[in-house]
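Here the structure comes first, spelled out in structure tokens, and everything after it is commentary.
A single protein chain has been omitted; all remaining protein chains appear in their positions.
And then chain A:
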Amino acid sequence: MMFSGAFIKKNAPVKVIGLIAMLLLLLVNYLEMQGKLLFRFDVSNFMAFDSYALFFNGVAIFATLVYLLLTYSEMEKVGKNLAEYLALIFFITAGIILTTSFKSLLTLFLGIEIISIPLYILTGADKKNLKSNEAALKYFLMGSFSTGIMLMGIALIYGAQGTFFIDKMDFAKNAQSALQIAGMLLLLFSMSFKVSVAPFHFWTPDVYDGAPTVFTSFMSTIVKVAVFAGFMRLFGGIFEALQNTWGLWVAVMIAVTLFIGNITAVFQQSVKRMLAYSSISQAGFMLLAILALNDTAREGLLLYAAAYSLATIGVFGVLAKIADYSFEGFNGLAKHQPVLAFTATICLLSLAGIPLTAGFLAKFYMLKAVVLTGKNLWLVIFAVLMAAISVYYYFRVIQAMYFKEGPAPTIQATVLEKYILIGITILIILLGVFPNILFSWLYF
């Protein structure tokens, strides 16, 4: 992938190579789910490809495929190095696969780093834009800092347990050991930074706003959900015994995240920044699954990952075509570009959590998961109130598109992109009415 850029001058063959590679990945993942392995590497000590991990990988790879198809034409416009961007995206995919299926804390660290470093580069991909450079530097500095904290946490856990492998760790004994709790908290904070949960979210709006829109789309969806999968694996797998300690922390973090994410999004004037804050509040909702840690939570996280990725990729896909990123730039879109407006509406309805869309069922699963634990019911009501607030800023876009007059200057979308957008919409509604098609894959 990387070297093809050196030899191939035109962009079209590069794109084709990228697509073929992604499809191959999807195929291999599918085969592995069926139990047929193409190569036999014994990585069983470092990575565990159980059904949850494979399924998550499948969702991530599929979402990346859709993302690539949708944003190819925009990606070309970012700079001359299309092959490099694709190579970086593939590296990130490799990191995602490591993160979702780690069995050793070192593998987790490796995966997170492999995800993060290409992202720093992609953030600064628009070399001539000052905002992009600033965003990349901010991301790099804060990201490195948080990785340092993660490493410290891993070291402390190693000190307490004597091993890096999570299936050999036992947190039930010495539950109150300060070493363990400190290590766990440090890991909690660093992972929260990566998924932009408050109060570690301060980098998100600037980075998402400064990065080129196509890469913001990738960052805020697929990367975020992949790190959440790692989060779930970490906390659901090993830290479950310590739940009494970190439960309250996580609950408070969720409340703060939902509050800050939703209230600040209300006041945004730029749709891109609004989407950045909205992704913070969606992360808050996903964190409810970590709080609950039951079967409903695991299933719900999968559904939320799929629903949130599809919907956000769809919205960013439409956003990339709009010339003016403020809310007024969307005025009258329904008249000029009905397909774009309609698909964006369905995606926004899914993000808001309107029934018939996958986003509603995802939120429903999260709420149900927490209610089933019987604790933290105040958080459920608070989350619901915040979700009502989120309707305000999502619907502002819908209103601008349908009910206000305006020229809505746009870049023309190709026919393929329109079809992809319609496909995303159909998938969102299908998942919203028949979530079984997703879950039957999980329990094959």
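One rule holds in what follows: contacts are C-beta pairs under 8 Å (C-beta built on N, C-alpha and C of every residue); 3 or more make two chains touch, one makes a residue touch a chain; residues count from 1.
One rule holds for everything that comes next: contacts and distances are computed from a predicted model.
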Given "HTH gntR-type domain-containing protein", "ATP synthase subunit a", "ABC-2 type transport system permease protein" or "NADH-quinone oxidoreductase subunit M", the protein name in the UniProt record of the chain not shown would be "NADH-quinone oxidoreductase subunit M"
Touching the left-out chain: which of A:145, A:267 or A:403?
-> A:403
Give the residue, chosen from A:155, A:256, A:356 or A:430, that touches the chain omitted from the document.
-> A:356
Which listed residue (A:30, A:165 or A:395) would be found touching the missing chain in the intact complex?
-> A:395
Chain A residues touching the omitted chain (full complex) | 299, 349, 354-356, 360, 364, 367-368, 371-372, 374, 377, 380-381, 384-385, 387-388, 391-392, 395, 399, 402-404, 434-436, 439
